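The other protein chains are all here in position, but one chain of the complex has been omitted.
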Amino acid sequence: MMHTIKPTSYNYLFSADLKPIAAVNPGDTVEIYTEDAYAGQLHSEKDLVSEACATTQFFNPQTGPIYINGAEPGDTLVVDFKSIEFTRPYAVTAIIKYFGGLQSTNATRMLQDSLPEKTWVWELTDDDKAIYNKALDIKLPVESFCGTMATAPKLESITAVAPGYFGGNMDVPDVCPGNRIYLPVNNEGALFYIGDCHARQGQGEVTGAALEIPAKCTLSFELIKGKAIEWPRVESRDKIMVIGSARPMEDAARIAYGSLVDWMVEDYGFDKLDAYMLIGQAGGLYVGNMVDSLYSLCASIEKKYLIHR
Amino acid sequence: MMHTIKPTSYNYLFSADLKPIAAVNPGDTVEIYTEDAYAGQLHSEKDLVSEACATTQFFNPQTGPIYINGAEPGDTLVVDFKSIEFTRPYAVTAIIKYFGGLQSTNATRMLQDSLPEKTWVWELTDDDKAIYNKALDIKLPVESFCGTMATAPKLESITAVAPGYFGGNMDVPDVCPGNRIYLPVNNEGALFYIGDCHARQGQGEVTGAALEIPAKCTLSFELIKGKAIEWPRVESRDKIMVIGSARPMEDAARIAYGSLVDWMVEDYGFDKLDAYMLIGQAGGLYVGNMVDSLYSLCASIEKKYLIHR
Amino acid sequence: MMHTIKPTSYNYLFSADLKPIAAVNPGDTVEIYTEDAYAGQLHSEKDLVSEACATTQFFNPQTGPIYINGAEPGDTLVVDFKSIEFTRPYAVTAIIKYFGGLQSTNATRMLQDSLPEKTWVWELTDDDKAIYNKALDIKLPVESFCGTMATAPKLESITAVAPGYFGGNMDVPDVCPGNRIYLPVNNEGALFYIGDCHARQGQGEVTGAALEIPAKCTLSFELIKGKAIEWPRVESRDKIMVIGSARPMEDAARIAYGSLVDWMVEDYGFDKLDAYMLIGQAGGLYVGNMVDSLYSLCASIEKKYLIHR
Partner (left out) sequence: MMHTIKPTSYNYLFSADLKPIAAVNPGDTVEIYTEDAYAGQLHSEKDLVSEACATTQFFNPQTGPIYINGAEPGDTLVVDFKSIEFTRPYAVTAIIKYFGGLQSTNATRMLQDSLPEKTWVWELTDDDKAIYNKALDIKLPVESFCGTMATAPKLESITAVAPGYFGGNMDVPDVCPGNRIYLPVNNEGALFYIGDCHARQGQGEVTGAALEIPAKCTLSFELIKGKAIEWPRVESRDKIMVIGSARPMEDAARIAYGSLVDWMVEDYGFDKLDAYMLIGQAGGLYVGNMVDSLYSLCASIEKKYLIHR
């Protein structure tokens, strides 16, 4: 069965208290329309965020929650991410006042003045396979993914700009078409959220914004019944990955690699110290975001080294 | 001209106070023998570090200092890293008490007991293109590099287990044959140190040890006169990179990306905000080490996006 | 007017979505009963948290929300904290698995085993002016305060174990009788929460638990209309203080001192750099908690140095 979910309004929370906008069965194909992180309010290099977004209080509108029939706390939700199609011919990115990885913020408070605001527009080209900024005359390959994918947290209602154990605004490029994303089910129906599509992004998303663009995401869900996970996992053709989110950044790294050890022990039969040693020699560890309320790091290991023991 | 430097003893400091073991000219080819990080004291899975290394107080013996003729403070030393040949048919790796990324340490002090010590031996195979652990029956490709490459710091004498602005124990896999490494010259003669060869290593070196192996490294030096850099830089065929070392890890990321912005502004003519935005969309940022006295992160951008402006 | 608020059930969230349990006017005297952080489930040194608290999923039950008539977003709520009377003759404290400042946690993830659980009971004595542990034969002075005091956050619903800009589980001993606590009003009615009374606590609350005790707290509210603050403030007879909560700990320090500079500039007429310099010479900065989801630091300056300029 095929669903098309095109919301007329968006949510700014990951919460079990919001009313589902759709209910789907595991195995159904679902097309979901998402808005960009600025709620579609930036269109030109003259649009500064402090002015163009002045009337919306929040960033990062989400499509959801989507109720997955049969999902219960303690299950794992698997998202089989099939494709992203952009619904606008250009992406935008911006420097916002007191936000980003190389200036002081409300969390890393300094007495210095903010960097100036600035906005850039990047136009899709080459059949949406590349994206071009005219002022800089730079063309980059499109490598699209969703900055945000979440299940509703347990108990709390969390702002859509935050990542966490429930997924959220992780800004990790491996949350992309072709990969399978595993999220913990914390509530009946899982209550899935998606948004914040990026035409591409550097590791760390250092300015605090990627190439932000609205899109149609196609995916389907599966449930692993009675199997709980603590942190979001990703599986590509070649690798298994865990995304840890925390501050300081080393704590995100510890969560990501520690949970990867768990996975290798539980599902691949490794001894804990052997798994630890092997990621020491063959693990991957890159920064997804260094700008959100928690930093997200993605730890990985290639499947070919994980013979079942 | 060709030099072969095969030390009879090693140093455990990066220091301008140590006597040079050789002097070479820019352009000379230099073969340098290095010892492994355990001073060659681990040979079997029965050798635990607390016992086998009990008589040596320190880790990570260095070959050096090597005096580069003509180098003066304010210059940049370029290391053209040509090759690594292993001088032993196996590498070793170990869990040490209260050391590593997923246990408490003397810096991240807890009241819990240490993980148990353990040592693994990995044998070179496939013409030194792969390395094999028998107990786990896992074979990994060799991707050798030097964990440590340094110039003597200014003023201070720093332990050989530390990374910093002078290079040092960065444990960044891109410090490898085929790449050019740029280090600041802080003293007359630059006073180059090298050691800590790894047959391979995961990003983060999470257990605190890679596949440690003695080697013969072949390289040559160049000087960029009158051009100072603040942090180590690496250039591959495709990318420019900066290595930042600090704690917490986000400060290492800030140094690495901040210095990459500097490089793009100085040498490629970018406006500062444009450079910042571009690394936000196209930068790479991975963890070299999350275990040493400072964490080392490697930031990069592909050269093809860096048209001179 | 006098109100007595004695709840029959407690909440585990700071949220604007929960129904107020009472409404009071500014100036009214309010007596509020609070439960201890373990929901009153620990009574003896045989009661380990993993067993005694097995049926309750959460910690730190709160009394609230209390609606303060006339409070609107953009105001500041002033809590005039008059007294604490204990409603049980003993306090309890415990080491919980994988929690606390000197062991690994779910945020600072390690592979080591947890410290063992342990519970201690401390009996009030000397007319509730001191508290005594028999096993250790140690008597400490009572210095009671509320670990938790909050207004509902904007948008989000946050777990009662977290501190933040809205107050929350700050675990700062200066939130005590005799002092005035200033909290931002983020919602109509302010929606005040209180709980987590401590008979006393060390700076840092290093084990993750203080001398936890149920109590009756007496206080009254005032409103400062049209005056917004960003972070909780405290005023004693002698000092003004700001509480910053963040990770890593230096970010909490930056928020606390940065907001103290703001206060000195806004209300005492200081030049920003002069205020900064003065706290460099005369500021106080202690750790409230080093165990909660964010660390809380309390920055202060004595009023006698703050002549209006």
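Here the chain labels run A, B and C in written order, and each chain numbers its own residues starting at 1.
Keep in mind that, in the parts below, a residue touches a chain if its C-beta (ideal position, glycine included) is under 8 Å from a C-beta of that chain, and two chains touch if they have at least 3 such contacts.
Quick caveat, the model's predicted, so the values are computed rather than measured.
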Shown chains that the omitted chain touches within the full complex: A, B, C
Omitted-chain contact residue, chosen from C:111, C:191, C:211 or C:241: C:211
Residue among B:168, B:258 or B:284 touching the omitted chain: B:258
Chain not shown: contacting residue from C:29, C:69 or C:203: C:203
Touching residues on chain B - with respect to the absent chain: 12-13, 15, 17, 58, 106-111, 155-159, 230, 244, 246-248, 251, 254-255, 258-259, 261, 272, 276
Those residues of chain A which, in the complete complex, touch the missing chain: 102-104, 108-115, 248
Footprint left on chain C by the chain that the document does not show: 93, 95, 101-102, 115-116, 118, 120, 122, 135-138, 140, 200-211, 247-250, 253-254, 257-258, 261, 273-274, 276-287, 290, 295, 297, 299, 305, 307
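Basically, only the chains that are shown with their structure count from here on.
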C-alpha-based rotation, chain A on chain C, 0 to 180 degrees, nearest 5: 180
Distance between the centres, which are taken as Cα means, of chain C and chain A, whole angstrom: 33
Length of the line joining the C-alpha centres of chain B and chain C, rounded to whole Å: 46
Numbers and ranges of chain A residues touching at least 2 other chains: 247-248, 254, 258, 261, 276
